[in-house]
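For this depiction, one protein chain was excluded, whereas all remaining protein chains were kept in their positions.
And then chain A:
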Amino acid sequence: MSRDGTGVPHSGGAAYLGMPAFPRAAETATRDDRLRANLRHATHTIRAKRARAVAELDDWARLRQAGAAIKDRTLRHLDHHLVRLEEAVTRAGGTVHWAADAAEANRIVTDLVRATGEREVVKVKSMATQEIGLNEALAEAGIRAYETDLAELIVQLGDDLPSHILVPAIHRNRGEIRDIFRDRMASWGRPAPEGLTDRPAELAEAARRHLREKFLRAKVGLSGANFMVAETGTLVVVESEGNGRMCLTLPETLISVVGIEKTVPTWRDLEVFLQLLPRSSTAERMNPYTSMWTGTADGDGPRVFHLVLLDNGRTDTLADEVGRQALRCIRCSACLNVCPVYERAGGHAYGSPYPGPIGAILTPQLRGLASPLEESLPYASSLCGACFEVCPVAIDIPEVLVHLRERVVEGGEVTIRGTRTTIKPAKRHTAERAAMRAARWTFDHPGALRRGQWILSRSRRLRPRRLPGPGRAWTDTRELPAVPAESFRDWWARTRGGTA
């Protein structure tokens, strides 16, 4: 266990055990000026770019509604689609495994790697494998997993934890990355070149050389997937660097661990998500590389393909009629980049691989309200609504946050590992129970909510971005997120989803 500049304990891995509740972790992080400056710079860069990429498409709002509708339709009959997917993958030469929880998924993957006789694997960046702590499980079995995404490499070499869905090393600036490469690459393989500077192109070149030998000799690749098409059995991985293509193409055996909610029913559905995802995540018209594969193919790529379908709390989330919309998430991370709380607290404070607004609703649902950390996450928000505005599949994150706060404060029915249970109110929340009732009243009385949001959005526009005089320094690292001139609710009332 060590500490880095964020003051957050880390252990090279398994995942955030013993993490303090959000307020305490966030308090430490907000005192770290460098961390806050790095986050502010990166999130503000991407916000403006994303807005431009989205504005290029006149039908963005309609694509967003279609994306939400496809995901909802899939979730309502997920059993049907999973069985179809299994049939299609099997027909195409793949083998499908089912893992009810993290331990089972790790056991399946470990056994599959062992059966190949290999002691090392190359990995494509994957949220699902981080969620289950796969690298640590493999290490215990004597198998070394090499992360090949540049940011994941930075995290792995730095014995650090990821802090962003898309850019796990977002808390590191170029100078810190240079230092990590210079100091740590040699102990993992090819050392960094002499005289490495902090120019991004040079850093990328160093990563290319360091990883190339690993790609060329790799016999086993591990991946997740962004989408799985039930109709055809096709898996889709969206990436930028080409490390994904390397891992998906060069090894003899490919093992993909994918959450069951990544299923889409038809090939055609990809036409929506391949427009929504790149523009929302990296703010590109299209990401540099997208790989699609269906089982195995003669003479092209791995000869053996295993798909591990992961539950690990997803069916519990599905059982919550309000909370299940979190399963629409396509992991674009747009909500992180606009969130004022994320910008100040950083990703580590959320205590899971899923930080930011989506993490605040996903983690407590996947894990259950099991500890003070999970109980605190629904409060890691000012309910400003910026996350909902940018979400490409229209997840109403504030709605789910309020719903989960109610669960924390008042207790109620939840599903834990497939069994419906009634949980008691969390301790120390008596005072909030009254507040909760008021909040629920507001949400039950949409007129009042509308007025509140209206006032919020109007008053925001009058607020200066920088304070004058002695307050100027304070706002150097603090800025309100760009609040859309029009709230989603107003926009919807005006256009009903038509072209704005």
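Going forward, a residue touches a chain if its C-beta (ideal position, glycine included) is under 8 Å from a C-beta of that chain, and two chains touch if they have at least 3 such contacts; residues count from 1.
Convention: contacts and distances are computed from a predicted model.
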> Given the options "TctA family transporter", "Glycolate oxidase", "L-lactate dehydrogenase complex protein LldG" or "NitT/TauT family transport system ATP-binding protein", which would UniProt use as the protein name of the unshown chain?
Replying inline: "L-lactate dehydrogenase complex protein LldG"
> Among A:Val54, A:Leu78 or A:Ala426, which residue is in touch with the absent chain?
Replying inline: A:Leu78
> Which residue among A:Ile165, A:Leu211, A:Ala225 or A:Cys339 touches the omitted chain?
Replying inline: A:Leu211
>> Please identify which residue in A:Asp58, A:Glu87, A:Glu140 or A:Glu413 touches the non-displayed chain.
In response: A:Asp58
>> Using the touch definition from the top, which of A:Val54, A:Leu161 or A:Leu270 touches the missing chain?
In response: A:Leu270
>> Considering the whole complex, not just the chains shown, which residues of chain A touch the missing one?
In response: 38, 41-43, 45-46, 56-59, 62-63, 65-66, 69-70, 72-73, 76-83, 92, 95, 97-100, 104, 108, 148-151, 154, 166-167, 169-170, 173-174, 177, 200-201, 203-205, 207-208, 211-212, 215-217, 229, 232, 234, 240-243, 245-246, 248-250, 260, 265, 267-268, 270-272, 274-275, 282, 284-294, 297, 299-301, 309, 311, 315-316, 318-319, 321, 324, 415, 418
